[in-house]
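To start, the structure under review is shown below, and the notes come after it.
Missing here is one protein chain; the remaining ones are kept as they sit in the complex.
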Amino acid sequence: MTNGITTAIAAPPSDITKRSLPASVAIHTLLILGSLLMLYPLLWMVSASVRPENEIFSSTSLIPSSIDFSSYLRGWTGLDITFGRFFWNSLVISVLTVIGNVVACSLAAYAFARLHFAGRNFWFAIMLGTLMIPYHVTLIPQYVLFLNLGWVNTILPLVVPKFLASDAFFIFLMVQFFRGIPRELDEAAMMDGCSPWRIYWKIMLPLSLPVLATAAIFSFIWTWDDFFGPLIYLNDMNTYTIQLGLRTFVDSTSASDWGGLFAMSTLTLVPVFFFFLFFQRLLIEGIATTGMKR
Amino acid sequence: MSDVMRTTAPDAIKSEYGAAAQGRFKRLWTANAPGYLFLLPWLIGFFGLTLGPAVISLYLSFTDFDMIRSAEWVGAANYVRIATADPKFAAAMTVTLTYVVLSVPFKLTFALLVAMALNKGVRGLPLYRAIFYLPSLLGGSVAIAVLWRQLFAGDGLVNAALAHFGIEGPSWISHPSYSIYTLVALSVWQFGSPMIIFLAGLRQIPTDMYEAASLDGASKFRQFYKITLPLLTPVIFFNAVVQTIDAFKAFTPAFIISGGTGGPINSTLFYTLYLYQEAFGNFRMGYASALAWILVLIIAIFTAFSFLTSRYWVHYDD
Partner (left out) sequence: MTLRVSRRNFMAGGATLLSLSALGSKAFAADTRLRLLWWGSQPRADRTNKVSQLYQTKNAGTSITGEFLGWGDYWPRLATQVAGRNAPDVIQMDYRYIVEYARRGALAPLESYMPAKLNLGDFDPAQIEGGSVDGHFYGVSLGANAASTVLNTTAFQEAGVDLPTQATTWEEFGKIGAEITKAGKRKGFYGFADGSGNEPLLENYLRQRGKALYTADSKIAFGAEEASEWFDMWSKFREASACVPPDVQALYKDTIDTSPLTLGKAAADYAHSNQFVGFQAISKDKLALTNYMRIKPDSKGGHYRKPSMFFSVSSQSKVIDQAVDYVNFFVTNPDAALALDVERGIPESKAMRDVVAAKLDETGKVPLNYVSGLGDLAGKLPPPPPSGAGEGQVVLRTIAEQVAFGQLSPSDGGKQLVDEISRLLAKG
């Protein structure tokens, strides 16, 4: 296990050169077709954001009759508050959430996966139990709780729970991954006199970069996309997040700004997409340290 | 004599047992402290933010609560009504079960297949990976409702494509017999999240294992069956459990596609959508709480069952 760090990295496996041309073409064709399926709705949205508003619902073709970027301008400046402010608010909340989740959930997951303590299974079951409760139902009591704390109309109700590992999904995810890391590493470290904290910090975390990156990606994206939490806790339009801002474009009972909606929806994909691109490299590069011999 | 013992014994006992007791306490502490210290943030969160509201919501399920006036105790009346006199409950349960049974296997299968394909070093890999994840980024945006209609309405693109093969499709999204399938399609289309997790799991499998197996002459299929699958079981288990729980709790797809109606004719009435209608549409928060706890019970049974049977097929390293 000393030669645990091997060369299993980003270098593409050798079979890529051995693959025959027809197989290569077949795979690429499938991937491209699949990509089109994934992309089509997105392309439609981009097209809707640049076409005249009264054409959005009447035409199914992807090609607009004329290109008009006014939706972007209108969407950005049309509300009393520029959309940039919403972007910023979303960014702040999402980044804080990522930090909170990664830190707090990994701590809890380490306890569940590696440490022995009385009642561990009981607490694990409880933790899973919290995954099962639909949020609509604890909504009102939690709202009253936060109201009494004076946190309503701030981002605290959205962010503080993350630092208290409220997202059991990530705890569970990390537990599964931690359990996949051989215990021999821990045992060796313990024999060397390492405390649990050192094991966590020096061994567990570095070896878990793929799952930590995964947790970061998901945290960011889900928070970016969340609207119900902000709907309930953010009253002041200055504090609105992107999703809330997007929804003010549409009111079913009066005139909506569909062009603006699609334009801003397209824009909001950009940061998320880049966040994903950046972190997915971490996902891959993390491999460099996890190849190990048994 | 007993008096003497009674008066002196406590002190004697304390001092005699004291040291041992203190030693035991210290051992208990050293043994359990690290675990509890690491768990502390979660414990604070659980007791401070989750337990209270959960207990209150359980209490509310036994009341009549319209959110404006105070809650009125009605005992088990809500639960009785759910069990005996609520046709919409049965409809919601059927729709949700259909959704779970159809969407989860398909979603996981696609996620695994695509993850494996992308794990192999195809040219343009990072781009493909991002593209296949894109649908999940769209989440529950309002735009999805419009997009899905463009695809699945009577004159939508899916039917246009089917027309090439001479098939005349119904209006998938607005026909009570087919609308649920459009929601399943939406869920499967957004397979990016489990795909990423599978990818991370696949990446944790050391490639030299595959190399060794190839050298031994094992076929790709055998390698998959004997190496990949067993080592991936913790991740498969995770994805299966989590995706199923999510599918039971699914709300946003039905909400945006059906416009909150669950229609046509309750064919897209997801369980949590029904809950939402009762709570916020009909001012029956007590009843909605009862519905929620029934759901928790069902999910808990399923999860317990999954965990109990997992020992037969999930391989952990520890």
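Labels for the chains are A and B, by order of writing; each one numbers its residues from 1.
In the analysis below, contacts are C-beta pairs under 8 Å (C-beta built on N, C-alpha and C of every residue); 3 or more make two chains touch, one makes a residue touch a chain.
The structure displayed is predicted, hence computed values, not measured ones.
Shown chains touched by the undisplayed chain in the intact complex: A, B. For the chain left out of this panel, the touching residue among A:156, A:194, A:232 or A:277 is A:232.
Among A:31, A:140 or A:204, only A:140 touches the chain that is left out of the view.
Touch with the chain that is not drawn comes from one residue among A:56, A:181 or A:212, which is A:56. On the side of chain A, the interface with the absent chain consists of residues 53-58, 77-81, 139-140, 143-144, 147, 152, 227, 231-232, 235-238, 247-258, using the contact rule stated above.
Even with one chain removed from view, chain B keeps its contact list with that chain: residues 66-69, 146, 149, 153-155, 170-171, 173-176, 258-261, 263-266, 276-277, 279-283, 285.
Criterion: only the chains that are shown with their structure count from here on.
Centroid to centroid, with C-alpha atoms defining each point, chain A and chain B lie 16 Å apart. Chain A makes touch with chain B in their complex at residues 6, 8, 12-13, 15-16, 27-28, 31, 34-35, 37-42, 44-45, 48, 56-57, 60, 104-105, 107-108, 110-113, 115-118, 120, 123, 126-134, 136-138, 140-142, 145, 161, 163-166, 169, 171-173, 176-177, 179-183, 195-197, 200, 210-211, 213-214, 217-218, 221-222, 225, 227, 243, 246-247, 250, 252, 258, 261-262, 265, 269, 272-273, 276-277, 280-281, 283-284, 286-287, 290-294. The touching residues of chain B, when paired with chain A in their complex, are 28, 31-32, 34-36, 38-46, 48-50, 52-54, 56-57, 60, 67, 114, 117, 120-123, 126, 128-144, 146-148, 150-151, 155-157, 160, 189, 193, 196-197, 199-201, 203-204, 206-208, 231, 234-235, 237-238, 241-242, 245, 249, 251, 259, 272, 275-276, 279, 285, 288-289, 292-293, 295-296, 299-300, 303, 316-318.
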